[in-house]
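Quick notes on the structure that follows.
A protein chain is absent from this complex, but the other protein chains hold their places.
Think of it as A, B and C in the order they're written, each chain with its own count starting at 1.
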Amino acid sequence: MILIIKNGADARQYEKLTEWIEELGLKIHLSKGESTTVMGLVGDTSRVDTDVLRSLDIVKDILRVSEPYKKVNRKFRPDDTVIEVAGQRIGGGNFTLIAGPCSVESEKQIIEVAEAVKKAGAHFLRGGAFKPRTSPYSFQGLGADGLKLLIKAKAATGLAVVTEIMDSSQLDLFADVDIIQVGARNMQNFELLKKLGAQAKPVLLKRGFAATIEEWLMSAEYVMSGGNENVILCERGIRTFEPYTRNTLDLSAIPLVKELTHLPVIVDPSHASGLARLVEPMSLASAAAGADGLIIEVHNDPARALCDGAQSITPDKLAALVKKLDVVLGVTDKRRGL
Amino acid sequence: MILIIKNGADARQYEKLTEWIEELGLKIHLSKGESTTVMGLVGDTSRVDTDVLRSLDIVKDILRVSEPYKKVNRKFRPDDTVIEVAGQRIGGGNFTLIAGPCSVESEKQIIEVAEAVKKAGAHFLRGGAFKPRTSPYSFQGLGADGLKLLIKAKAATGLAVVTEIMDSSQLDLFADVDIIQVGARNMQNFELLKKLGAQAKPVLLKRGFAATIEEWLMSAEYVMSGGNENVILCERGIRTFEPYTRNTLDLSAIPLVKELTHLPVIVDPSHASGLARLVEPMSLASAAAGADGLIIEVHNDPARALCDGAQSITPDKLAALVKKLDVVLGVTDKRRGL
Amino acid sequence: MILIIKNGADARQYEKLTEWIEELGLKIHLSKGESTTVMGLVGDTSRVDTDVLRSLDIVKDILRVSEPYKKVNRKFRPDDTVIEVAGQRIGGGNFTLIAGPCSVESEKQIIEVAEAVKKAGAHFLRGGAFKPRTSPYSFQGLGADGLKLLIKAKAATGLAVVTEIMDSSQLDLFADVDIIQVGARNMQNFELLKKLGAQAKPVLLKRGFAATIEEWLMSAEYVMSGGNENVILCERGIRTFEPYTRNTLDLSAIPLVKELTHLPVIVDPSHASGLARLVEPMSLASAAAGADGLIIEVHNDPARALCDGAQSITPDKLAALVKKLDVVLGVTDKRRGL
Partner (left out) sequence: MILIIKNGADARQYEKLTEWIEELGLKIHLSKGESTTVMGLVGDTSRVDTDVLRSLDIVKDILRVSEPYKKVNRKFRPDDTVIEVAGQRIGGGNFTLIAGPCSVESEKQIIEVAEAVKKAGAHFLRGGAFKPRTSPYSFQGLGADGLKLLIKAKAATGLAVVTEIMDSSQLDLFADVDIIQVGARNMQNFELLKKLGAQAKPVLLKRGFAATIEEWLMSAEYVMSGGNENVILCERGIRTFEPYTRNTLDLSAIPLVKELTHLPVIVDPSHASGLARLVEPMSLASAAAGADGLIIEVHNDPARALCDGAQSITPDKLAALVKKLDVVLGVTDKRRGL
């Protein structure tokens, strides 16, 4: 880490700064220039809070030489992480398809959709039981009952299950779930991340809609530093000034994040725009950009299931998309798993 | 609520849409134009999820005529909410000053700061016991022990206490706290909001750094709809493209939010920029813009307490600021409480 | 256009509003509700400035029913515009490749690159003569001399030329250029747009890095309303909070803009991220998302030409990319022109 120190800086603050740095076990290399001094910090700087340093009057600027994340970092683990769960392999050249309805509604609905997406080529079933809703007056999901219906659909079809947790107190209910999803709004719910790091189930970590790539990776580091190395990252769109789509899908993040980390990175094309007709082009674009998979909303009757079906595609469209995906994957180093 | 329906829209989807609207107990008024049909929804539209409607192929656009929040809405409660807590009144012409260190570090530190900020004019003591940190390797606060030290400082000085909760499981530990703070990263932790709505202590709700004004008010609605009407809103900066400050303080939000809601709105000038030297100008600007108070980081020895003191001002600077604040408040309808 | 009028609104302002609307030749349809009145404006609303209406105290909100652009609008011209220039066809199922160096440096350089990109499959040669640079101390391009070198390269290779104009006073110098590029920073240089609308050469209009899709289309409308219907839109990344890339490529904009307009839409994957290693994945993703072409920086010796070669790829990489593009285009309705 490099600090630019203003010349003529307050001597006492400078002294306290150097003491504090040395207490962190770091060594200091100084290089004095005309108007500024460059201070190099050598050692493990992952515990250094750059916001604190940046706020010091005597510090003009800061540059991290090493990333603040360790276990997530590809530098220390060059090979792709491959997560094995329920007979499927995620990452490492495998392209994974997770599909299912926005919300679990009934046993009939979830089993029908599960069968349909399995037939269309999905590897996992998704479906919301606990739903994060902006309004307290909107339907909040079936909750624990919804989880039970997902497990029934798994029993009926063999498809393993991905679903969202909203609070650490719900963790016991997720015993039979295969992959626990953390939603965008909880990406920095650090207490929840710690608890997920202390258990073994894979975690699908959505990017917060205002999270930088580094913050997203630091949230993955929370889970991994707790001992759970099975983290799947999921890009789902960021908040920008553009009003036309709900969020702006950041596909450049895919190749960049894959440089920085060995973890698998998938894309959610359904939530980013909130428009079913964008699912196909953005799914194909995600695959072309190097994603390790997709999580797609699919409903067996979008017109009927208005309450969550509008950004969903039909199983038929999913099947057609899968064929096109296979073509696009041909120019990448990924292949759709069986 | 008004929907613009595309002409030539799929008849079945249109039929399902009207059924769904009628099931919500709403009436439909139609007005057909050449290329579009305008559909007015009459009744209580607060339960309508506009994202769902917006995602329908047959819907071109949507406009809410009524706000989606009710209890928060000034339209239904024109007078300012005044929150009485520990002998202080927040809102309704009172200008409230909350001050204290970023983190609680020791009994000596917190009592010294409490005494100093009380003398300088603060009405409440703030101090972090549970600290949300981007990195799992950063100091996470003293936790429950920190809460105990805050209560000791309250006993020693009489200053009531504001501190942050990070998870619903911590709620029992907050029995002696006066105001429970919800941080920006948890603004849409809906399970936490529901639990805070089911208890009586006032909630200081920070704006998420990527939250729109409407989303912020909807999060306040979560607390109020649970039965707890004591919510204080706190603007603390939003995320923008500008790299020079950590966040961009959105002071236009102050007069706007005060039009929309009867709840008090305060400003945190310390966290927005992360720069101590901006605290005074932005505090004065907040008061001039019509804020109901400030929450300011103050440390008795910023140079020493590097780990959190850098964006803090000293008690002396706070006292000097208070004098200037009183001048600025003279052109507003607020007065500093005693 | 629909206006939501507050009840109890100032009568004089309301009267002035209705007079003003009627002077614009619009008819008013009123629908009164309990707390608001819905006012529908019928007629040609393209001249209505919604910012003005939005700023009126008596107006609560506004919704456009019709888009403010006319000539650009696909609604009034359902078929794709096909621009024919120098024997090439852009749009309408043709996938167009524009390639060349960031800056024109010398006759040898530009002719070598032109030959190389032609061989790799490019349809047009790009190269900067007038360079928009953030700093007045940076190299500003060869100017008029650079344009002459581009024309020499065109003569030597037969590749038609695309290059950027920075001021309306430069227009005479562009007599032999085939397509005139307007850069992102000039997207709302309305005087320049008017002058380009009054001449016949095709205009490649880059999206401003903070422009909404609607503003971008309105700038195209400036050119078209002047009589020049040959506009090519170019997405090149928008400004967001993410610091890791220079800009965030907004690929969702591709399918959306193609719904809204009949004009061709291409992508510049080189400038968005500023990273050569992202050019291939983002080019493939652009094609998969439905773009009508790409404009790519290519240099014959990136390591040497440091001053602008760093975000460029080599002709060999371009040739390899073209093969992959052909595979991806196979799942779209576009084919690479010959």
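In the analysis below, contacts are C-beta pairs under 8 Å (C-beta built on N, C-alpha and C of every residue); 3 or more make two chains touch, one makes a residue touch a chain.
Keep in mind that this is a model prediction, so the values were computed, not measured.
Considering the full assembly, B:249 is the residue among B:142, B:179 or B:249 that touches the omitted chain. Taking the complete complex into account, B:238 is the one of B:65, B:238 or B:313 that touches the chain left out. From the options B:43, B:226, B:290 or B:337, the residue with contact to the unseen chain in the full assembly is B:290.
Interface residues of chain C facing the missing partner chain: 10, 12-13, 16-17, 20, 46-47, 49, 51-57, 68, 132-138, 140, 166-170, 185-186, 188-192, 194, 208-210, 215, 218, 221-222, 225-226, 239, 246, 274-277, 303-304, 306-308, 310-311. Where chain B meets the chain that is not shown, the touching residues are 210, 212-214, 238, 240-245, 248-256, 272-273, 277-278, 281-282, 284-290, 324, 327-328, 330-331.
For chain A, the residues touching the chain absent from view are 2, 4, 29, 31, 33, 35-36, 38, 40, 42, 60-66, 75, 239-241, 243.
As a convention for this text, only the chains that are shown with their structure count from here on.
Same-residue interface: chain A and chain C share over half of the residue numbers found at their contact.
If you average the CA atoms of chain A and of chain B, the two centres end up 26 Å from each other.
Averaged Cα coordinates give chain B a centre that lies 39 Å from the centre of chain C.
As a whole-number value, the distance joining the C-alpha centres of chain A and chain C reads 32 Å. For chain B, the set of residues touching two or more other chains reads 239.
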